[in-house]
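For this depiction, one protein chain was excluded, whereas all remaining protein chains were kept in their positions.
After this line comes chain A, so read on.
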Amino acid sequence: MIKAILIFNNHGKPRLIRFYQYFAEDLQQQIIRETFHLVSKRDDNVCNFLEGGSLIGGSDYKLIYRHYATLYFVFCVDSSESELGILDLIQVFVETLDKCFENVCELDLIFHMDKVHYILQEVVMGGMVLETNMNEIVAQVELQNRMEKSEGGLSAAPARAVSAVKNMNLPEIPRNINIGDINIKVPSLSPF
């Protein structure tokens, strides 16, 4: 089982936090701080496994992490997971992010926190590994995104508002006007 997945940058700013076991808010913060403290002081050329971290679990638990440019990807797992397997999983996850965001960087994780969560949901579900095949993951994520788009998505809401204003006087105009699509691609258009 995976207990938690933490992504934070070189300064310890959390970028994605996913706990698969309930911890109180302040304890979560404490865990993140402690984990960052443990991981950050390690050289780049030492091994990727860390035991200890007194807050989650105890001796049965391990931190398995990888360091990419400015980000640390840390998985906290118990002994039923294979160390190399998880290392590979981190790689798969990062490659998937890279594919979905086209050259992923820290900013992508900041501004598209929800999307990152959705991608993660396709990789790990409730602490269990769901899928390790990258193509499969990317395909599912894209299908869902397409669906969201077809519904107009959140960012299409202003567009609907615009059409609603117009519709007040012209009730005959068909509802499925194509403005939605334009707005999605350029979300910054919204303040008109």
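The rule we apply is simple: contacts are C-beta pairs under 8 Å (C-beta built on N, C-alpha and C of every residue); 3 or more make two chains touch, one makes a residue touch a chain; residues count from 1.
Throughout what follows, contacts and distances are computed from a predicted model.
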Chain excluded from display, named as in UniProt, from "Non-structural maintenance of chromosomes element 1 homolog", "Sorting nexin-2 isoform X2", "AP-3 complex subunit delta-1" or "Geranylgeranyl transferase type-2 subunit beta": "AP-3 complex subunit delta-1"
Touching residues (missing chain, whole complex) on chain A: 1, 17-18, 20, 22, 25, 42-51, 80, 82-85, 87-88, 110-111, 113-114, 117-118, 121, 125-133, 136, 140, 143-144, 147-148, 151, 153-155, 157-158, 160-161, 164-165, 167-168, 187, 190-192
